[in-house]
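Step one of this worksheet: look at the structure below.
A single protein chain has been omitted; all remaining protein chains appear in their positions.
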Amino acid sequence: MNNKITIKNGDRIDFKNNVDFCVGTGRMGLALQKEYQEQLAFVQKYIGFKHIRGHGLFTDDMAIYHQYKDEEGNVYDEYNYTYLDMVMDSYIEKGLRPFLELGFMPKKMASGDQTIFYWKGNVTPPSEYSRWNKMVQNLLRHLIERYGADDVVTWPIEVWNEPNLPGFWKGADMEEYFKLFKETFYAIKEVNPAFRVGGPAICGVDDERWMQCFMEFIDRENIPLDFVTRHHYTTDNPEFIGHYGYPALRDGDAEFAVLEKSREIIDSFPKYKGLEMHITEFNTSYIGNAPVHDTNQNAAFVARLLSRMGEVNESYSYWTFGDIFEEGGVPFTPFHGGFGMVADGIIPKPTFWTFKFFKDLKDAQDCGGECVYKDHNGVIVRTEKGYRGILWNDNRVRTNEEMNFEIELPSNAGEYFLCRELVDEEVCNPLKIWHDMGEPSSLSASQKEILRAGAYPLVSSDTVKASDTIRLSFKLKEHAVLKFELVERSLKSDRGYDYNRVMQY
Amino acid sequence: MNNKITIKNGDRIDFKNNVDFCVGTGRMGLALQKEYQEQLAFVQKYIGFKHIRGHGLFTDDMAIYHQYKDEEGNVYDEYNYTYLDMVMDSYIEKGLRPFLELGFMPKKMASGDQTIFYWKGNVTPPSEYSRWNKMVQNLLRHLIERYGADDVVTWPIEVWNEPNLPGFWKGADMEEYFKLFKETFYAIKEVNPAFRVGGPAICGVDDERWMQCFMEFIDRENIPLDFVTRHHYTTDNPEFIGHYGYPALRDGDAEFAVLEKSREIIDSFPKYKGLEMHITEFNTSYIGNAPVHDTNQNAAFVARLLSRMGEVNESYSYWTFGDIFEEGGVPFTPFHGGFGMVADGIIPKPTFWTFKFFKDLKDAQDCGGECVYKDHNGVIVRTEKGYRGILWNDNRVRTNEEMNFEIELPSNAGEYFLCRELVDEEVCNPLKIWHDMGEPSSLSASQKEILRAGAYPLVSSDTVKASDTIRLSFKLKEHAVLKFELVERSLKSDRGYDYNRVMQY
Amino acid sequence: MNNKITIKNGDRIDFKNNVDFCVGTGRMGLALQKEYQEQLAFVQKYIGFKHIRGHGLFTDDMAIYHQYKDEEGNVYDEYNYTYLDMVMDSYIEKGLRPFLELGFMPKKMASGDQTIFYWKGNVTPPSEYSRWNKMVQNLLRHLIERYGADDVVTWPIEVWNEPNLPGFWKGADMEEYFKLFKETFYAIKEVNPAFRVGGPAICGVDDERWMQCFMEFIDRENIPLDFVTRHHYTTDNPEFIGHYGYPALRDGDAEFAVLEKSREIIDSFPKYKGLEMHITEFNTSYIGNAPVHDTNQNAAFVARLLSRMGEVNESYSYWTFGDIFEEGGVPFTPFHGGFGMVADGIIPKPTFWTFKFFKDLKDAQDCGGECVYKDHNGVIVRTEKGYRGILWNDNRVRTNEEMNFEIELPSNAGEYFLCRELVDEEVCNPLKIWHDMGEPSSLSASQKEILRAGAYPLVSSDTVKASDTIRLSFKLKEHAVLKFELVERSLKSDRGYDYNRVMQY
Partner (left out) sequence: MNNKITIKNGDRIDFKNNVDFCVGTGRMGLALQKEYQEQLAFVQKYIGFKHIRGHGLFTDDMAIYHQYKDEEGNVYDEYNYTYLDMVMDSYIEKGLRPFLELGFMPKKMASGDQTIFYWKGNVTPPSEYSRWNKMVQNLLRHLIERYGADDVVTWPIEVWNEPNLPGFWKGADMEEYFKLFKETFYAIKEVNPAFRVGGPAICGVDDERWMQCFMEFIDRENIPLDFVTRHHYTTDNPEFIGHYGYPALRDGDAEFAVLEKSREIIDSFPKYKGLEMHITEFNTSYIGNAPVHDTNQNAAFVARLLSRMGEVNESYSYWTFGDIFEEGGVPFTPFHGGFGMVADGIIPKPTFWTFKFFKDLKDAQDCGGECVYKDHNGVIVRTEKGYRGILWNDNRVRTNEEMNFEIELPSNAGEYFLCRELVDEEVCNPLKIWHDMGEPSSLSASQKEILRAGAYPLVSSDTVKASDTIRLSFKLKEHAVLKFELVERSLKSDRGYDYNRVMQY
């Protein structure tokens, strides 16, 4: 397949790129783990997200909420921030701030026994809303005391997770969620009105009705909502076999209709028109054992998503940064189809590089670079001294077709340094290496080394001569993602140095 | 060009591989530097040499030798080991031991003013041999006190460097060198007879005569010599332009005649027949500003050398591990043709990987692996569970020809994990990237990152089915070096995991 | 109080010092945590234990044991070593090997619902012993595959924990325990007869009867038992108030009778006379919220224990190395009376130094040093070049009395370097600093720094002149522990250096 791209002087395309705003994580309690922290440090070193969002802030392994009785049987609340401090300190020392998701219910405060996940998050409403409100307020006041109000009020707050699913919120009881939302919203604002609070954090099940009703409720109650949140997954229901699930990818572009519909609903309320919408979770599959997550296909598919997610959303948070994650239990193998960009053993998966490349593009945009091209298979940004672009060849079903790109870019006459970073099934595919190894469940140190060595992009370069146009051509194998960079260059050979002689060209 | 290799059961080839015995270094005083230490740490992490050898132990920047006078004008010796301790500690904490080269002459002890190099090593004989002997003995006693005799006596000792060159030893005065040798030899043995002492450390100028005379002297004096040392470089004299020198590569195989001649001379003395010969320096070019050192061509050329250096030599020490080196002054650019395997900024050059690959082969041999093939373009070792091999396509002058390898190996029926690590001009060529950048003399942090990212082998894998034979085929571009590994593998897929389904094959 | 110690030439005292053989830990699953690993790294850097023992190997957070059914309803076992590998790798990279305690029961394998601790370890017998045996064997085979049989068979194995308590083993059912022991013993030996297996891991409740019956059972069944294990705590039952427990210290020396009794019972069986007895847990209090653990008093009390624990025991494992520990829930404050030698935030408690000092003594013994003195308040070892000793002033109830030591040691004439490391309530007392701070539950970074700065021994020195005797005198405040070291020294002043002039003495 051929792809001809011709850019003209003055071309400029809207491309909202908020790739580094937020990333998802396994439940908060897992942040105490060493491997989790090492994976996160790796992600922050290369990409540097601003926020991190996950479940389980109030789940019992964080040990925040306690009760005790005096001799007369009066019940008192007690809070324990020992683990909370460890987690928050670890985020902040990595340049991260939480996107606080308030949930789930501490057992002692819960009105029922229903739980979700291997780690048993209680998903029932509070038995007493006053205790819930106090717990939330006390937590925020503690954070403010520890980290300062100026910082803490910039941490967005979302009320609960996916209440439209009966698994996540008992009975998917909409009225009860609205109550929770309102109570929590005003409890937070009482601590400090500068906090920004949003919801309803719904996923794509009955979501249109939920969004409509939520906004009607907000409007009716005249709540000064700060932002709306929802999730976005783009696969069919998986077929489950043994420990794994196999879902089919949907048409990523077509799926955007769902987001546009949410946008439309919000905008239909005059008071809330244009209100920020944050996608607080997205990925291809919504299960943590879908092997597709580990593939180059996923990397290419996500590239397309990242090129478009900013169109109607303020931000979009990939679910999740790493593979320390226990919703479905502890994985049996390192390549088990976890959500993470990084596999256990600090092995970056192909999708990691998609994020890294879009972050590089954002860096260029932040330095004044302007997008000159954005289409189904690529985005290109003009920089001060050249161009930076990402190209990909994504397919939902394997076709074995390569894609050729012929690109013309307006330029100054001169020479350019062309640097390519390529991720494809041949040069950056740790999953294949692991398979060829025999799919070992326990990796030896040397196996980890090989897997890591095979998990980095292939970097190569050329010198490109330009008159008033630069002509580039690239051939991308199926599921490849390529980042290229052009930088004006003038050869400044040291006295006596002759590269062509060195190389015997 | 095609290369058909057929191995049969029972094939076994002598292959003495002592790749990690010793490596060269810039003068000892440079070991105080941070960049030097970081390059060395990198080399040790991947390769792990046992010994390190360089010049300048007694040169004044090490500040070891001092004199002072009392009021009557009597002159006393004084020794300062502040820097020596720092250097030795740094080696030992990296698992290294020095191959001690005794030289050059402290200014205060020298009989003349002649110096060599930018850093002005004095190359004249001692004004008083008794002071020289005392200095050597005191140094060894200090080392023994600090590191223990058991350890220190295993550090080989070489007397001076290249006395056959008038630049390195005033007048290339053979008789004076023999005197120095004998004095030093017995001074050392007096400290501890277990020390192993060798010479004459000559390079390839008038070397046949020197070797003959040296051995005659040793024989005549009946010195219980522990080993012989010499150097080995394999290029013509360079043409110098500006800061650089351009030498032509000689025929690596033909050059072995020189070493065989030395061997022959030694063996012609019955008392010394079979005495160890250590090549205490080798490389392609003998100048530290020959851009060929930075090329993939060098990597492939050195691969051939490494496959044969053990034939007549006990060990062979590549000159040098890193590019912190000042013989010709401070380099103007990071890719200045330094001797190092690693460029400044911890950027491994292609030749680094040649050493890494031969070290991997040695590890296999140390675990019982036996060489089954060794020829002009490859070495293969049978391991417990498969094979490990290195192939290369080296040319002295660019031909642009690829080389095809068709390999048949006897095997158990079953499946094998085939892992390839490829270094060639396309996938692992930091020099080209640097050139395409415009040959910057000062690298920014991001330029260093790109160069490093482009300086690692391409790792890829396959599953290979075998009956009683494994058939492999490889295509190597010119100047490529490839390491491959075959490991028996049995696929142990976790319950429900189906790789072909994941990949949609 | 005065303490006069006079050593004569030739004095020699038996002092079995196995302080570094083993240390206790919170449940295995906590080893995944970052803070746990950092505390352990700290402990290993200073002390370097050989083994580590804790509960919870088979508890569900380690996720080792699973079951699944096929369509006909047949139940299959499945094992997951993802977390096990992480934990074992982390130990081994720190030079540690586990002292394996087999327990508790995976929920899916349990015969009942009874659990212990905040983290709900199931303490009921297996529903099918065959599955238990298979699980144990599979685990050992996995460890052998990963770490090599030579290494793994040296890891001691203990069957269950404190079965004499109904909280730890349902009904404290002795017969059931003996069954478990025998089944497990032979299952292990089937994997590799070189494994060493012991029990009954009892604590001090009804322990005499248990030990007697256990040995009778072993004798009767003719089991080739490898060693006996038991625990040792030395406080009365605590009074509980709020989150804390306040126990009174018992007479440490008197408490040894309990151990001697166990010894006696073992030795009364001719086949097992002299069999190793390992104290697989000891401490002052047996609860993890006894503030006494954080005090200098604890450090002095433990010093006395360490001087005597080797008398009848092969080893003795302090419970525990660090404060990441959740048996009673997550602690509310950093100084909550946890068992650990190290408080959260890597703050060493006084008791940490007691262990460090005894390890220093052991180092001296391992280098040929011989004990010349051991009594209620001190141990002294003669080294090659002097002496190394520990003195302490321990009281069960505060008396505010200092203790004076007057010590005479035989010596060579000359000068000695006397180096003191002092831990007492004034110079090394982080608990007091924390109290004076206001007992903060959340420590800021600067508070942690101050606490750490106040948690190290005070180091000071003197020059001591000796004829044929060295005379030392020390004054120890209550609850102080002092390490001193004497090293023969000859002043080698550099030319022109005059210390007395420098100091204006």
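We call the chains A, B and C, going by the order they appear; numbering starts again at 1 in every chain.
Everything below uses one rule, namely that a contact is a pair of C-beta atoms (placed from the backbone, for glycine too) under 8 Å apart; a residue touches a chain by one contact, two chains touch by 3 or more.
Treat the numbers as computed from the prediction; the structure is a model and nothing was measured.
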| item | value |
| --- | --- |
| Touching residue (missing chain; options C:A257, C:C367 or C:V459) | C:V459 |
| Residue of B:S90, B:Q212, B:N395 or B:Q504 in touch with the missing chain, whole complex considered | B:S90 |
| Selected from B:I13, B:L32, B:A149 or B:L165 as touching the chain missing from the view | B:L32 |
| Interface with the unshown chain - residue positions in subunit A | 68, 78, 495 |
| Absent-chain interface as seen on subunit B, which is shown | 32-37, 63, 66, 78, 80-83, 85-86, 90, 142, 146, 329-333, 344, 441-442, 444 |
| Touching residues on subunit C - with respect to the absent chain | 240-244, 246, 291-292, 294-295, 297, 332-333, 336-337, 397-398, 415, 417-419, 421, 426-427, 429, 431-433, 435-441, 450, 453-454, 456-463, 487, 489-499, 501-505 |
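Here, only the chains that are shown with their structure count from here on.
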| item | value |
| --- | --- |
| Identity of the chain that, by mean CA position, is farthest from subunit C | B |
| Where subunit C touches two or more other chains at once, by residue number | 78 |
